[in-house]
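This report concerns only the one structure given below.
In this view, the complex is presented without one of its protein chains, the others remaining in place.
Let's turn to subunit A:
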Amino acid sequence: MIQGILTASAAILSLSILLTLFRVAKGPSMPDRVLALDMMGINLISLTAVVSLIQDTTAYLEVALLLGILAFIGTVAFSKFIEKGVVIERRRD
(Lines give C-alpha, C1' and ligand atoms only; values in the text may rest on other atoms or scores of the structure.)
Protein backbone atom coordinates (compact mmCIF):
# COMPACT_ATOMS: atom_id res chain seq x y z
CA MET A 1 0.00 0.00 0.00
CA ILE A 2 2.66 2.49 1.05
CA GLN A 3 4.73 1.58 -2.00
CA GLY A 4 1.86 2.50 -4.32
CA ILE A 5 1.26 5.81 -2.58
CA LEU A 6 4.97 6.64 -2.71
CA THR A 7 5.06 5.87 -6.44
CA ALA A 8 1.98 8.04 -6.98
CA SER A 9 3.49 10.94 -5.10
CA ALA A 10 6.73 10.59 -7.08
CA ALA A 11 4.60 10.84 -10.24
CA ILE A 12 2.84 13.95 -8.89
CA LEU A 13 6.18 15.54 -8.06
CA SER A 14 7.45 14.79 -11.56
CA LEU A 15 4.32 16.38 -13.01
CA SER A 16 4.89 19.51 -10.95
CA ILE A 17 8.52 19.66 -12.11
CA LEU A 18 7.25 19.47 -15.70
CA LEU A 19 4.81 22.33 -15.09
CA THR A 20 7.65 24.36 -13.58
CA LEU A 21 9.71 23.64 -16.68
CA PHE A 22 6.96 25.28 -18.71
CA ARG A 23 7.48 28.48 -16.71
CA VAL A 24 11.26 28.26 -17.24
CA ALA A 25 10.72 28.01 -20.99
CA LYS A 26 8.05 30.68 -21.29
CA GLY A 27 8.67 33.12 -18.43
CA PRO A 28 8.60 36.65 -19.81
CA SER A 29 11.41 38.04 -17.66
CA MET A 30 14.69 36.80 -16.29
CA PRO A 31 13.67 36.65 -12.59
CA ASP A 32 10.71 34.46 -13.58
CA ARG A 33 13.05 31.85 -14.90
CA VAL A 34 15.30 32.04 -11.85
CA LEU A 35 12.28 31.67 -9.56
CA ALA A 36 11.08 28.66 -11.50
CA LEU A 37 14.54 27.08 -11.38
CA ASP A 38 14.69 27.66 -7.62
CA MET A 39 11.35 25.95 -7.21
CA MET A 40 12.52 23.14 -9.44
CA GLY A 41 15.53 22.60 -7.16
CA ILE A 42 13.25 22.45 -4.13
CA ASN A 43 10.98 19.94 -5.87
CA LEU A 44 14.07 17.92 -6.74
CA ILE A 45 14.92 17.68 -3.02
CA SER A 46 11.53 16.20 -2.29
CA LEU A 47 11.77 13.86 -5.27
CA THR A 48 15.12 12.61 -3.97
CA ALA A 49 13.59 12.02 -0.54
CA VAL A 50 10.67 10.12 -2.07
CA VAL A 51 13.01 7.97 -4.17
CA SER A 52 15.04 7.12 -1.08
CA LEU A 53 11.78 6.12 0.63
CA ILE A 54 10.79 3.94 -2.34
CA GLN A 55 14.12 2.14 -2.44
CA ASP A 56 14.30 2.04 1.38
CA THR A 57 17.86 3.27 1.52
CA THR A 58 19.51 6.09 3.44
CA ALA A 59 22.18 6.67 0.82
CA TYR A 60 20.42 9.61 -0.83
CA LEU A 61 19.92 11.82 2.20
CA GLU A 62 23.15 13.73 1.72
CA VAL A 63 22.01 14.42 -1.82
CA ALA A 64 18.85 16.09 -0.53
CA LEU A 65 20.78 18.36 1.84
CA LEU A 66 23.36 19.18 -0.82
CA LEU A 67 20.69 20.04 -3.39
CA GLY A 68 19.16 22.47 -0.91
CA ILE A 69 22.47 24.24 -0.36
CA LEU A 70 23.28 24.40 -4.08
CA ALA A 71 19.82 25.71 -5.01
CA PHE A 72 20.14 28.49 -2.45
CA ILE A 73 23.64 29.49 -3.58
CA GLY A 74 22.54 29.50 -7.22
CA THR A 75 19.51 31.65 -6.47
CA VAL A 76 21.53 34.17 -4.49
CA ALA A 77 24.18 34.40 -7.21
CA PHE A 78 21.62 34.82 -9.99
CA SER A 79 19.61 37.46 -8.17
CA LYS A 80 22.75 39.41 -7.37
CA PHE A 81 23.79 39.20 -11.00
CA ILE A 82 20.37 40.40 -12.18
CA GLU A 83 20.30 43.28 -9.74
CA LYS A 84 23.86 44.57 -9.89
CA GLY A 85 25.37 43.09 -13.03
CA VAL A 86 28.19 41.32 -11.19
CA VAL A 87 28.24 38.39 -8.81
CA ILE A 88 31.38 39.20 -6.88
CA GLU A 89 32.04 42.91 -6.54
CA ARG A 90 35.40 44.48 -6.79
CA ARG A 91 36.77 46.28 -3.80
CA ARG A 92 36.51 50.02 -4.16
CA ASP A 93 39.32 52.05 -2.74
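We adopt the following convention: contacts are C-beta pairs under 8 Å (C-beta built on N, C-alpha and C of every residue); 3 or more make two chains touch, one makes a residue touch a chain; residues count from 1.
We adopt the following convention: contacts and distances are computed from a predicted model.
Novice: Choose one: "Multisubunit sodium/proton antiporter, MrpG subunit", "Energy-coupling factor transporter transmembrane protein EcfT", "NADPH-dependent glutamate synthase" or "Electron transfer flavoprotein subunit beta". The correct choice is the protein name in UniProt for the chain not shown.
Specialist: The chain we cannot see is recorded in UniProt as "Multisubunit sodium/proton antiporter, MrpG subunit".
Novice: Contacts of subunit A with the missing chain: which residues?
Specialist: 1-2, 5-6, 8-10, 12-13, 15-17, 19-20, 22-23, 29-32, 34-36, 38-39, 42-43, 45-46, 49-50, 52-53, 56, 58, 61-62, 64-65, 68-69, 71-72, 75-76, 78-80, 82-83
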